[in-house]
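A single protein chain has been removed from this complex, and every other one stays in its place.
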Amino acid sequence: MKLSIYRYDPETGDPPRMQAYDVQPEAGDKKLLDLLMRLRVQDDSLSFRRSCREGVCGSDAMNINGRNGLACLTALDGLKEPIVLRPLPGFPVIRDLIVDMTQFFAHYHSIQPWLINDQPLPERERLQSPTERERLDGLYECILCACCSAFCPSYWWNPDKFIGPSGLLQAYRFIADSRDTATAERLDFLDDVYRLYRCRTIMNCTEVCPKGLSPSHAIERIRLALLRRSS
Amino acid sequence: MDRPPPRLPVFLNLAAIRFPIGAIASIAHRVAGVLLFIALPIVALLLDASLRSEAGFAAVRDLLSSPFRVVTAALLSWALVHHVLAGVRHLLMDVGVGSELARARTSARLVLVAAPALALLLLVWGLT
Partner (left out) sequence: MRLFDGQRAWVVQRISALLLLVLIVFGVLALPFASPLDFSGWRAFAGGVLGGPLIALLFGALCAHAWVGMRDIVLDYIQPRGLRLAVLSLIAVVLLGVLVRVLLSLATVGLAA
């Protein structure tokens, strides 16, 4: 199969270029990552992140034929050739398909992604009813791969100020949690022209989420929660 | 906030990115909005002229007198219709109506197709 891959080597300092590859998939090669692993045997200078190879670690996110996705979940069947691979759009490129996620994780940390509860600790665990637990479905599954934020134009234009779809989905995951008592503070933090309100609901995030989650829906719920609070 | 080390390249070639239908409806919404913003002062001046004198009123009534003006009116009709339809779509999605991906795709496609059609109708009505 033919591929065209974005190459950048910080040691030479040469501008990025596209490099053509041709690699034969072998029996059992189903996903794009399988092909990339074969490629690495052919050219060991080619750099990309990968770990679990089954859509849980979120490290092999990249731009595949113009859309963000995980190489390990992208089926080779139906991919148009040459398969064009580029690093996540809008993220600083460290080498080839490896991007700098520093800012992305800084946004994640900014929403305080942990349970805040000022009540005294119960003797055993804090219980949730099945209904309360269900509210976290579609939120807790996020693997922080950055496919969504790197496909969001609002995040491209203001990557330092807009929290981005991934961080906002995580923010809503804690707002929606019945065990968390910091909802008011969380909403205060989000009520900002940049942090939340850069979203224009174009739904690029939901389009590319490899876990089938809907950050745009979480953002919609945050805006409604803010509206309910101030009315 | 931590800034990445300086001078790292960034891939952001918009022509190499495959935009979903929702993004296309959205950028059209934005372009239409800008067109309407540009038209706003002109409309205010037309309103003033139409109220000022008999001759001014006649001039505004017979505005679509040259091909250039008809084309401009066609463009602005599209801008108005698209902006209104896409706006209604967003207002509904704000309260959770059609904000699920499959429905949002359908409504985006609908808006993109309906806007030029309705704009044409509007223009024909304006010409007669």
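Read from first to last, the chains carry the letters A and B; within each, the first residue is number 1.
Here is the rule we use: contacts are C-beta pairs under 8 Å (C-beta built on N, C-alpha and C of every residue); 3 or more make two chains touch, one makes a residue touch a chain.
Computed from a predicted structure; not experimentally measured.
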item	value
Residue numbers in subunit A that touch the chain omitted from display	153-154, 157-158, 190-198, 200, 223, 226-227, 230
Contact footprint on subunit B, counting only the chain that is left out	30, 33-34, 36-37, 40-41, 44-45, 47-48, 50-54, 57-58, 61, 84, 87-88, 91, 94
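In this section, only the chains that are shown with their structure count from here on.
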item	value
Euclidean distance of C-alpha centroids - subunit A vs subunit B, Å	31
Complex contact set, residues of subunit B against subunit A	1-5, 8-12, 16-20, 22-23, 25-26, 90, 93-96, 99-101, 104
Residues on subunit A engaged by subunit B in the complex (per definition of touch)	6, 8, 10, 15-16, 63, 65-67, 84, 86-94, 100, 102-103, 106, 151, 153, 156, 160, 200-204, 206-207, 214, 216-217, 220, 223-224
